[in-house]
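Yeah, one chain of the complex is gone here, protein chain that is, but the others are all in their spots.
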Amino acid sequence: MQQVIWTLLGAHVAGVVLAAIAGFRSIRAGLAVAAFAPTITAIWAIWLFVSQDGLAGADGPPTSELVWVEGLDLAFRMQVDSLALLMTLLVSGIGALVFIYAIGYFAPDAAGGATFPPTLLAFSASMLGLVWSDSIWTLFIFWEATSITSFLLVGHKNSDANVQTAARRALMITGVGGLVLLAGLIILAQDVGSSTLTNLAAAEGSRATLAAILVMIGAATKSAQVPFHVWLPGAMAAPTPVSAYLHSATMVKAGVLLVAVMGTTFADVQAWKVLGLAFGIASMIWGGVGALRHVDAKLILAWGTISQLGLLITLLALGTGKAVFAATSILFAHAIFKAGLFLIVGEVDIRTGTRDIRKLGGLAKSMPITFAVALLSGLSMAGAPPLLGFPAKEAAIEAVLGLSGWEQIIGVVSVVGGAVLTVAYTTRFLIGVFGAGPDTIVKPRRLAMTIPAVVLGFLSVAGFAALGLVNDIVRPAAIELNAKSEVYGLVRWPGIKTAFVVSMAVLIVGFALGVGAAARKVASAPNATGADAADGLIDGILSNTPRFIAVVQHGSLPVYLATMTAAVAVAGIAFTDQVSLSHLQLWDTPLQGVLAAGIVAAAAAGAAVRSRLGATLTLGATGIGMSGIFIIHGAPDLALTQLLVEIIVVVGFVLGLGQLANQFPTVDNAWRATRLAVATLGGLAVMAGLAASSANPSGVAPIEDLTAGAVNDGGGNNVVNVILTDVRALDTLGEVVVLATVAIGILALANTRRAEA
Amino acid sequence: MSIALLLTVGGLTSVGLYLITSRSLSRIILGFALLGHASVLALLMSGGPAGRAPIADGSGSDGFANPLPQALALTAIVISFGLTLFLLALASRQKDHTGDDLVEDDIEDSRIAEVKQ
Partner (left out) sequence: MIADRSPIVGHAVAAITPLALLIGTYLLFAGHNNPGGGFAAGLVFGAVLILRTIAGVQKPVDAPLLMAAGLIVIAIVTAAPIFWGDYFGDQAVVSAELPILGKIKSGSALPFDIGVTAIVIGLVASLLDGLSLIDADGDLTT
């Protein structure tokens, strides 16, 4: 069971390579090859559900771990638990159907054969990795991978400016959301002290609140929650198989999944619930309203998805056992019916050449199979019996009715309102696409497109018929998220109870509203204010970036240096609170004080004089002063070396100065005050750091051991030199290599001069 | 820790930083040399107070200055010596090209700044 994770992921990776090779000939060949890995993954997942001991077997759920950094809790960790298996069914099962569908969707000579199938498969692999992740770091990596592959897939028709804008908008919103999420995950991992998702401890307190807010915002960007939803309608520029797969069944569920998994961790954080409800309810209502305003059938579905995702986030934010169970059920049902509806829209688009409901008419007669599937999926979406969507929506209504206080009022009003809107836009969608209207010319059916849609439509019926099996899939996942879900199950016929009455009222009101909306002729599509604002923001950032670069990367080396110095010096302020004056004495000997004053005075004079020769002499004086300090300190080797070094350096300066003007140029006066300030700050920071280090000694110096070692093992009395040639022989070796390298550099410079001459 | 040495390190660092943000390469070299002094001294001070030279003469190690930072400081002196010599050669080459030893703006960076504005 351990190897299965790697085998399946490996199959996906191998498939990406093979699909790219096969796709050079045609996009259909690439898709056919790419379909293999999701198909076997789906079969494996189904087999696990059907076989009795599946996940509950002696081995436990398949897990896998690759430790990256020992001790830092950085590991590539995966675990296929019940929720992951449910998601695997959706990712790979619907994935396999979408691959087959895409074979029919694309013309045989369509462009992008070498890029589209492997990218779609790479997305599939990323999504699998995301749902299998058991470490928040692993999860984040795959989270970002889905954003990037989604960008590539949305931008498939990359010659179209609108497509480019839409793809960029999707990437920017989900990408920035990813960064926000990362910040939240880091804070969370620090707070609870673990990065393993299974049994992640509950978080509490102000840091947990911050983490909860950041994680929720990250999830909301991915799951297209208002006001971050603006990327999703734009992403409909993608080929329809992509929309069906990424933007209804899988990727947009990633945010929902994250909110579900983090539910128990943030259960006690009030901000988590409040923010989740705000996002969810706003999206549920605004998404439903949006779906009623658009005339593009695909956009109706996209806005409907925003609304459904809002419902899921709302239920998960409420967090009761029943709500979590209802959310898990709807997650499953929604993926099936919404993917089916998208496939139908794609088929209509391909066979009629339009998706505008004002131009479509009479399709119920000319595309009867498609109509039947649309009816099944649509009624499931509306929550009408006898389809899978019905018991799921019943569970949701029961969940909110079972609440108390203000949560019950808000929950019931929003969920019922959202459900009415859902029924309304579903009705409008079905009437608009398949009802009466101008007779549309229909091209012949393509079998590869029809079969997957039929399968998905059939599943909405079969799911209701075999509700026990669906319960087996959904319940363990819900229990993993919230142990209190255990007592619930999907019920085929609930009896005449409050929830059922509400549900029927919703259907009737929604249907009436939908018929009315369908009858009202919409002249034009509503303007996309939100999307325009997002694009304006992105454009503004992109167009101002060069100006920003020009300011930051101006080219002046001294300014770079001063900036770095100032930054490091400001960091040095952190040490000031550790400085303790009790460890300081005025001087070791008075002579040390005299020499110190002389050194500083000589150095300052060196900076002040305008004559090059004068500056050189002050450098020599500083060096000699340093030698004196070394002697007082008990370091004769340093004193000797410093003196000799100083002689050579001064000689070198004098020899070199013969070629230069006697005085320094006066180009630096303009910003002398700034330089002085930065330099002073730097000096103070170094002093603070040193004083702090003396106040916190890390141990006693091993002087005795070093001396004994030098005499007995090193065979020398000069401890310093024995350390250099014996204890640190490798360092000294490196040091002479540096010297040789410097010499080679000098000689190379000299050679360039000769070459020019 | 000796306040006199602490002030020396601070003073050398400040003057060194002031000089390396200059345009004249020979001043920058001076600045680097002073920063080298400052870091050697800082290294020495962090090892403990002044003491006897750590040369074993049979009378034990009482009162020895810590030899370990001295060994590290010796390496530091040598490396900053090498750096100084290299910078001198560089200044000499700069003079061949421009007639003085001024550090110019990074050409590529300036070009980026110009093109994008």
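Every chain is named by a letter (A and B) in the order it is written, and numbering of its residues begins at 1.
Going forward, a residue touches a chain if its C-beta (ideal position, glycine included) is under 8 Å from a C-beta of that chain, and two chains touch if they have at least 3 such contacts.
All figures in this text were calculated on a predicted structure; none of them were measured in a lab.
Undergrad: Looking at the whole complex, which of A:S283, A:Q308, A:T427 or A:T641 touches the chain that is not displayed?
TA: Final answer for the missing-chain contact: A:T641.
Undergrad: Consider the whole complex, including the chain that is not shown, and state which of A:V67, A:A111, A:A608 or A:A750 touches that chain.
TA: A:A750
Undergrad: For a quick check of understanding: of B:A33, B:A65 or B:V78, which residue touches the chain that isn't displayed?
TA: From the options B:A33, B:A65 or B:V78, the contact with the absent chain belongs to B:V78.
Undergrad: Could you list which residues of subunit B touch the chain missing from the display?
TA: The list for subunit B reads 53, 55, 74, 78, 82, 85-86, 88-89, 92, 96.
Undergrad: If you put the missing chain back, which residues of subunit A would it touch?
TA: Listed in rising order, the touching residues are 636-637, 639-641, 644-645, 647-648, 651-652, 655-656, 659, 714-718, 721-722, 724-726, 729-730, 732-733, 736-737, 739-740, 742-744, 746-747, 749-750, 753-754, 757.
One rule holds for everything that comes next: only the chains that are shown with their structure count from here on.
Undergrad: Counting only Cα atoms for the centres, state how far subunit A is from subunit B in Å.
TA: Roughly 43 Å separates the two chain centres.
Undergrad: For the complex, which residues does subunit B have touching subunit A?
TA: On the subunit B side, the touching residues are 1-24, 26-27, 29-30, 33-34, 37-38, 40-42, 44-57, 61, 64-68, 70-71, 73-75, 77-79, 81-86, 88-93, 95-96, 100-103, 105-110, 112-117.
Undergrad: Under the touch definition given earlier, write down the residues of subunit A that touch subunit B in their complex.
TA: Contacts found on subunit A: 546-547, 549-551, 553-559, 561-562, 565, 583-589, 592-593, 596-597, 599-600, 603-604, 606-607, 612, 615, 619, 622-623, 626, 629-630, 632-638, 641-642, 645, 648-649, 652-653, 656-657, 659-661, 664-665, 667-668, 675-676, 678-680, 682-684, 686-687, 690-691, 693-694, 701-704, 706-708, 710-711, 717-721, 723-724, 727-728, 731-732, 735, 738-739, 742, 745-746, 749-750, 752-753, 756.
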